[in-house]
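Encoded as structure tokens, here's the structure I'll be asking about.
Removed from the display is one protein chain of the complex; every other protein chain stays in position.
Showing subunit A:
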Amino acid sequence: MHLHDFWFLLIAVLWTGYFFLEGFDFGIGVLTKALAKDRTERRVLINTIGPVWDANEVWLITAAGATFAAFPDWYATLFSGFYLPLLAVLVCLIVRGVAFEYRHKRSGERWQRNWEHAIFWCSLIPAFLWGVAFANIVRGVPIGPDKNFNGGLADLLSPYALLGGLLTLVLFTFHGAVFAALKTVGDIRYRARAFAARSGVVAGVLTVAFLAWTQAEAGNGRSLPALAVAVAALAGALVMNQRGREGWAFALSGLTVVAAFAMLFLALFPDVMPSSSNAEWSLTVTNAASSPYTLKIMTWIAGFMTPVVLAYQAWTYWVFRQRIGTRHIPAAH
């Protein structure tokens, strides 16, 4: 395996890990309006991800940083090409982060309500836009011989891309509902289960539709099994959710996210950003990669640090393993 192939794999892992983790964070954000009945329930949901959302988001920073280091051209074309959608994602991530930290710091009704709107919209919009972005990456966008994106915003909003956005939004919401059922007690836990059952069916339809379309447009022999795993895992998650096996349901909804993104990356490889104008202008793992020296250094760092990071992040989830319900929420201060 070439180093640049290995780094393609690693970046795929980082993005997939990001969507596995922040996927349910975004889902929880959407559920604060879709599921919670009152402010206390909203706080229950927010506090299920309270100690962990920030570290989950660092997976994005790491994925982007690793792309910059390992495939500078991929990073440059992607970030300058998808300018306005990424601007919207940035604004949402800024407002959402501040909203989590500041919402409870004043007791005024308007203050709290505004931050709650912010948490909902700023979870929903990135959950949608990431799907749009990855659909475009996989299917290809207009890229010229100078490796620059030379399309416009309209090129990024094709029906296929919009379907991709809808899929990630609904899939993350489902993943979030399964997470909420796993992490809460009381009434909200059972409503989260019921919500997961309903949203899971929609997510299933969208998963099949979008992944099959992807397979038809850009798929190959490697991506097909991942597609099958994604669909099977989603079906399994629904069954486990129905049976009240919340841990299994969460593992399988997570596997759905992982398999769906694995399928996209498998369909993408060995390109990193195909050009829809001319296949010769596509960015590939070879023509977009950094030098072997840089990749080697980064391999050492990633090889040592990734297990450490995974270990202490997993430990955090263990420390905060206790379910929470409305009775655990202290009075507003």
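Structural remarks
Here is the rule we use: a residue touches a chain if its C-beta (ideal position, glycine included) is under 8 Å from a C-beta of that chain, and two chains touch if they have at least 3 such contacts; residues count from 1.
By our rule, contacts and distances are computed from a predicted model.
One chain of the complex is hidden; its UniProt record names it "Cytochrome BD ubiquinol oxidase subunit I", one of "Amino acid/amide ABC transporter membrane protein 2, HAAT family", "Cytochrome BD ubiquinol oxidase subunit I", "Spermidine/putrescine import ATP-binding protein PotA" or "Fumarate reductase/succinate dehydrogenase flavoprotein subunit".
Contact with the chain not shown here comes from a single listed residue; of A:L9, A:A34 or A:V58, that residue is A:V58. Across A:R103, A:H175 or A:R189, the residue that sits in touch with the chain not pictured is A:R103. Seen from subunit A, the chain kept out of the figure touches residues 43, 46-47, 50-55, 57-58, 60-62, 64-66, 68-73, 75-81, 83-84, 86-87, 90-91, 93-95, 97-98, 100-106, 146-150, 290-291, 293-294, 297-298, 301-302, 305-306, 309, 312-313, 316, 318-324, 327-330.
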